[in-house]
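Only one protein chain is missing from this complex, and each of the others stays in its spot.
Right, chain A next:
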Amino acid sequence: MSYYDIDAILTDSQKLPCTFELEVPGLGILEGNPGENIKAGTRIDLPLWLGEMLSIGARLGTSRLVTLDLPSALSERVMNALKADPRTVELRSLAPHFYSLSERILELFEEEEMVEVLSNTFKKRSAAIADHAHNPQGALGQGADFLRGLDETERQLFRVAHDSAKETRIWAGEAKKK
């Protein structure tokens, strides 16, 4: 993850549900009430980078400002759906950077089971991606629904698999250049 990586920046801006533990003066702007105070116990969706910063006090031993919750994209319901059949879930509608988001979340929460579920999901889906990418019809075949549900990481995977298959076909003289 590099400083200029646009995907990392976009991952940072995904929303995370946070609960304020303390009353903060003048921060009502986050809630849509500029100039007001924010009350303790308020639940607001904050971007990942901000929520991470505000909750980090807990680690330093001072009283924490907010507590984080799991985002809806990684809720129990989604995990159950992924356990049932990874291929039918539209990850893109849950979060455009689903895997990058879960990677960051897993750094913050200890979720042994989620690691298992996500690794399994990623494996199953990559196998399906590879099959679609090697299909000469590409994204136009019957798999269009599945391909529309891919998140950014998976789209990149699809692209490299498709490109290398295409390059090899061009070399072998089975396909025309461009």
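Here is the rule we go by: contacts are C-beta pairs under 8 Å (C-beta built on N, C-alpha and C of every residue); 3 or more make two chains touch, one makes a residue touch a chain; residues count from 1.
Assume contacts and distances are computed from a predicted model.
Peer 1: Missing chain, UniProt name, options "tRNA (guanine-N(7)-)-methyltransferase", "NADH dehydrogenase [ubiquinone] 1 alpha subcomplex subunit 6", "ESCRT-II complex subunit VPS25" or "DNA replication complex GINS protein PSF2": which is it?
Peer 2: The missing chain's protein name, per its UniProt entry, is "DNA replication complex GINS protein PSF2".
Peer 1: Who touches the missing chain here, A:L16, A:L54 or A:L157?
Peer 2: A:L157
Peer 1: Would you mind spotting which of A:E76, A:E112 or A:D145 touches the chain that isn't drawn?
Peer 2: Spelled out, the listed residue whose C-beta touches the missing chain is A:E112.
Peer 1: List the residues of chain A that touch the chain left out of this view.
Peer 2: 2, 4-5, 99, 102-103, 106-107, 110, 112, 115, 118-119, 122-123, 126-127, 130-131, 133-134, 153, 156-157, 160-161, 163-165, 167-168, 170-173
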